[in-house]
Structure formats: C-alpha cells, structure tokens
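A protein chain is absent from this complex, but the other protein chains hold their places.
So that you can tell them apart, the chains are marked A and B in the order they are listed, and the count of residues begins at 1 in each.
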Amino acid sequence: MVSIGIDSGSTVTKIAVVGNGAVIHADSAPTGTDPVRSGTMLLDRARAAVPADFGGESKVCVTGYGRKLLAHLGTQKTEISCHALGTHALVTGKLTTPDSRLTTPDFGLTPHASRLAPGFTLLDIGGQDSKGIKVDAGGHAVDFAMNDKCAAGTGKFLEVISRTLGFGIEGVSAAALASGRKARLSSMCTVFADSEVVSLTARGERPDEIAWAACYAVAERCAGLVKRMGVKGVLIFTGGVSDLPAVAEALKEILQVDVISPPLARFSGALGAALFAAK
Amino acid sequence: MPVKLQAQDELKSLMAAYYLEAKNASYNGKKVAWVSSGAPVEFLYALDYVPIYPENYAAMCGASKQSPALIAEAEAAGYLPDLCSYARCDIGADIVQGGPVMGLPDPDLIVAGTNICTTIIKWFQQVAYRKKKPFVAIEMPYLTTGLGKSEADFVVAQFRRFRDVAAEVAGVPFDEDRFVEVVKLSAEGSRLWGEVLDIARRSPAPLSALDAFIHIAPIVTLRGTEKPIEYYKTLLSELETLSRGGLIADAQHTRLLWDNLPIWFRLRRMSEFLAFRGAIVVASTYTNSWAAIKEIPRKLDDIYEALARAYLEPYINRNFPDRVKILSQMASDFSAHGMIMHSNRSCKPYSIGQYMLKGMFTKETGKPVLILDADMTDPRAYSDEQAEGRIEAFLEQWFQ
Partner (left out) sequence: MNLPKVIVDAASRPYAVAAESRKKGRAPIAVLPGYFPAELVAAAGAHPFRVWGGRAATVNADAALQAYICSMAKSVLEDVLDGTLDFAAGFLVPSVCDTMQNLSDVIAASGRKVFCFRFPRSSFPDEAGVWLRDEVARFSRWMKSATGREPSGEALAYETDRYSAVKTAVLELYALRRECPQAFTGRGFYDAVFAAQTMDPGAFADAMSGCAANFKCGDAAGAGRRVMVSGTAPIPPEFLDVFAEHGLWLADDDFMAGRRLFSRPILESLGPKDLAQAFLGGVPCPSNTFGHDKRPGYLADLAKEAGAAGVVFWQTKACENEAFDLPWIDAALRGNGLKTLLVETEQKMRTFETAAARIAAFAESL
C-alpha cells in the first residue's frame, strides 16, 4: 500500500509517492490550462511506476491551487500544512530517499539537524505565491505569512524579468551568480520592475547584473515574510524558485543565516500531501 | 448555512426610508450634514439635521458590488489608488451620482472626528472645498497613555464650538432638553446593539459577527433616534428564538475573532465559507466600537463629558497595549479559538501595527492569528483563491 500526494501548483503540478517510509516516486509536469489533465496524467504515470510489491491499493491527497478541481481523486489539504509536513519529513530524515536518482546522498543535513530540532522556519517560493511557515517539532504549521496579491517576490516576477532579459528562468540564476552582485532594482512591482529592466538595458547595464538585481529583489521581498515568522541560524528554502541558487545566495546575504534546500525541495508539498494521505 | 433572519427585511426598509428622507431633506426644509461614523451626531439630531454617513454609503456600494466602477471614476479624477477605498468610492459616486441611491444629497455642513482616522479629515476637506460648505474637524486625541481629563476637556470644548456652528448653519437655537433626549436614545440604541453582539457569546452563537456587520447600519446612521432601538429589539427577540429553540443547524467547531472592517463585497461568501468549514466569527473589533455611554449623568456638563469620553474610546483610538487587552478580553468573553486580522489596504489606523498586535495577542492568549490581505471595498486588492486558501490553511491547525 502506498500513499500519493499531488501538488497542483499554478505553474507546475508535482506528484510524490510514499511507501514504507520512503519516497518511491517523484514526478512533475507543467500544470497548463487544465489542472485536471496534468494531475490525472501524473497520477496514471505514478501508478504505473510503483513496483507491484507495494500492492495495488493507494490513498491520494491533493493540495495546491488546483486541489479543488482534483478533489475527486482523494482527500484535500492546503499547501501550507502539506509544505510544513513534507519539508519536516525531508529535513528530519523521517522520509528516506532510496532512489539515488531522486536525491543527493551527501546532502549534508546532519550538521544542521540539531539546530532544526525544535522546529524551523521555511520559505517556499512558488510560481504565484511565496510563504514563510513556522513549523513545529511535529511538522505542523503553527504560523504562516504570505505575499499579498501582487506578484512581486514570486517565481512569476523572475519569469517576467527573465523573458525581458532573454534568458531562460535557469539562465537568470546562472548569469546572476556570475555577475558582480552589486545592482539593485528599485521597484517591487512586477510591471514597473519590468519597464525598469528595459530602461536599465537601454542604459547599457549588463544583463547579468540585472539578473542579479531581479533575484535579489525577490529575496528582499520574501525576507520580510521570513522575519515575520522569526528565523534562527538556518532557513529551509523550498518551492520551484529554490532551484535557483542565486536567490538562495541573496537570501543568505540579506538574512545572515544559512539557507538550505533539502533534496526534492520542489516536491515538499506533494510529499506532505502523500503523508497526509497515509494518515 | 447561516440562517436568513426575518429582521433583515425590516433592516432593508429601514435603510431605504432613511435614504429616502435624506434625498428629500432639502425639499422638506431640513438641513443635511455629512458626518464621519465617529462624529457626535447627537448635536445634529437635536437640531433636526439629517445626518448622512458617506462611510456607510461606501460600504453599501461595496456590498452591492458597485464599488469598482465608482472607484474607477475617482481614480480617473486624480485620486490615487493608495487612498482609502471608501473615499474613492464616495468621490466616484458623487462625480457620477451613482451607487444604490444614485448619489448622496449635498451637505449644508460637514463634520468629522479623528477618533476613526485622519484620512476622514483629508477626505472631507476636499468635500468641503468642492461643495463650498463649512467643515468642522474635531480632534479626538489618540489615547497614547489612556483617557485623562485633558483629552476629555479638549473634546468637550470642541463639542461646544461645534454645537454653536451647527446651530448657526441650521438657523435655529440649540435646545438642550431635546439634546438630552437624543443622547438618551443614542445610549439606549447602543446598549441594545451591545446586547445583540453579546448574544454571540453563547455556543452555538445565533449571530455571526460577519452578519452583524450588516445589522450595524442603524446604530451608525440612526443613532440618536427611536429607530435603532425598535430594530434591535426585533432582532434580539428573533435571535433569542433561534438560540432557545435550538434552531442553529451549523456546527461551530472553531470560534474566531475578526479585526478591522469587513470585506464588504465578500461578506456573505466569507460567512458561508466559514460556516461550511465549521467555523464562525463571533466578535469583531469594528462592530464592538459603537457601544457608547453606559449611564446618562444628571448634569448637562457631565453629559457632555460622558459623550466626549464615549467618542474617545473606539478600539482604533486606543494604544497597542490597550488594544491587546481589549482583544484578549474579547477572546475570553466570546470563547474564541483564534483571530483573523484583516490587513485592510484602505484602513491605515486599523492595519498599521497588525504584525505587532498579532504577536502581542498570541503571547498574551496563546491563540493563533491569521493576517488576511484584502480591502474593504476595492476588489482589485483581493483574490478569492488566495484568501480562501489561507483561511483553510489557518483552520486546518485545529484538525491536524
């Protein structure tokens, strides 16, 4: 028997399958315009991928923006609770990841584990929103803060800027890290920042410097959410944007803490949902 | 689902009659005053004015979902989107004579108190300039260190001056006996409103505080007349019947406080959303702000002072430690499990410091708080998906 979590995000749908205390499958696909289609497709793929010795049965829990559209697949939980539980399981080693393709073996959590013992603060930056969550020792979300309606401080912001710069989203991070890391954007509004990028480019500012400024702007905006939750020593960083090391670097600089992303950090919502499904 | 109260129909006709009278005021030879919700309207009723509450009208525009178009008119006229959406909504309604009653009748006098905000002073200053009518601003000092004699004296002194200006504009002498009668009616109306709110202390609560936002209209607009007294008596007896008869079907697992104004254009949806998840808002800092004078003193001077003190004490005119005391007391009186703080783009005195207040409240009571980003009348600062997702996540902590 396995439990399956589906995190139907605004940009990407993630799925995770957990069995016997281990992650046995993780997969993702663009959500597109039809969250039901992408969710169902991933579920079919997951069921096909689970080895027969886990038994045919499975429980499903859905989370994320599209969870209501996928409600027929199983139970529902909000992404706040799922991210808290999933990330907690990852950083405390409650979930093992036997498949080396899914994880980096020497992830190096051990030195931080003691600092995380009573709970931790996590920052999740996704496509449409960003959230700071205070997680207790049991993996429960005890408090959270999220961005307001505008898209500043989210993956969407970087997506818009990267398009203007002509980079792919990953390219933004690589370019930013290679820059002098000095430039700053003044506007926090996605629309204004975008036109600012245009004028900076026109002024001859180097694209890699602007890329750093954009990553820094996202980190700066999200740092407020983290500070509201309080953070000591280590910040756990998850969500799609955690794949961009430049944002993590900027967070380190602003908050003066270690910033670590567990393996499968983008899947923490789906993993949390899978753990809820098992409950 | 929350029960639909029969009193609600009465409320509709009450408010319709009020606005009808207002629209016909000059025809009937009555003076019209535009007043802030925290202005001492008792003086105006004593002088037979028809007081009009632009804040209430903006709320009506919001609840009837007419605010976006009106707000757009104000913005087109140069009012920046950062300004209070009540103000933008009313300014827009005045420009196009729009909203549920097609604009408000022009004022003869404009009055505002700072006990609710400074914004109202700025807002009414431009009204006075455009309408070329006298404007009275009454400073009701923020209670940084509590309510002392000098705060009360200052407000009393301004009340006297305001009374004289109002009498002069009305062209009639001020009748002190009539004034005392009005104050008595005002106090009785407020007392009954307090009883309506207190009924939600019961479990299950027969009235959600989100629904109370609808029933607040009479105590705001008709305070000082018989009408709120009659209305709240009817409402109370209906609520009693519901409560005693065990007619409240909704499960109420999670009892919440609400801070700040409501999200007028989502009031019903929010109420149902919570009810569907076994939650109810049992009290709010806003609805509880109209519980005024408790006892009427004998001497006239003392009445002035009692009135001044009552007007100085709304929740948002209190310092943070006092606000936390009020919130904690409310949480205990209403057996609340937690609180939703509406971070309201439009209302700075309510919203600035909510992150601090949240921490102070949780430290004091151990109860969790959700900060919800929205606006009282501007739907552009609101997203259903986002807000409801956050409320759901907040509620999940009681079911983990």
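Note that a contact is a pair of C-beta atoms (placed from the backbone, for glycine too) under 8 Å apart; a residue touches a chain by one contact, two chains touch by 3 or more.
Keep in mind it's a predicted model, so treat the numbers as computed, not measured.
J.: Can you work out which residue in B:Val35, B:Cys84 or B:Ala170 touches the chain that's missing from view?
T.: If we include the chain that is not displayed, B:Cys84 is the one touching it.
J.: Just name the one of B:Pro349, B:Pro368 or B:Gly389 that touches the chain not displayed here.
T.: B:Pro349
J.: Applying the definition given at the start, please give the residues of chain A touching the unseen chain.
T.: Against the missing chain, chain A presents residues 148, 150, 152, 184-188, 192, 195-196, 199-200, 202-203, 220-221, 223-228, 254-255.
J.: Where does chain B touch the missing chain, residue by residue?
T.: 77-80, 82-84, 87, 114, 117-119, 121-123, 125-126, 128-130, 135-139, 141-142, 144-145, 150, 153-154, 157-158, 161, 319-320, 343, 345, 348-349, 351-356, 360, 373
What we mean here is this: only the chains that are shown with their structure count from here on.
J.: Based only on mean CA positions, could you tell me how far chain A sits from chain B in angstrom?
T.: Averaging C-alpha atoms per chain gives centres 41 Å apart.
J.: If you look only at chain A, which of its residues touch chain B in the complex?
T.: Chain A reaches chain B through residues 65, 77-81, 129, 140-146, 148-149, 228.
J.: Given the complex with chain A, which residues does chain B contribute to the contact?
T.: My answer: residues 343, 355, 368, 371, 373, 381-383, 385-386, 389-390, 392-393, 396-397, 400.
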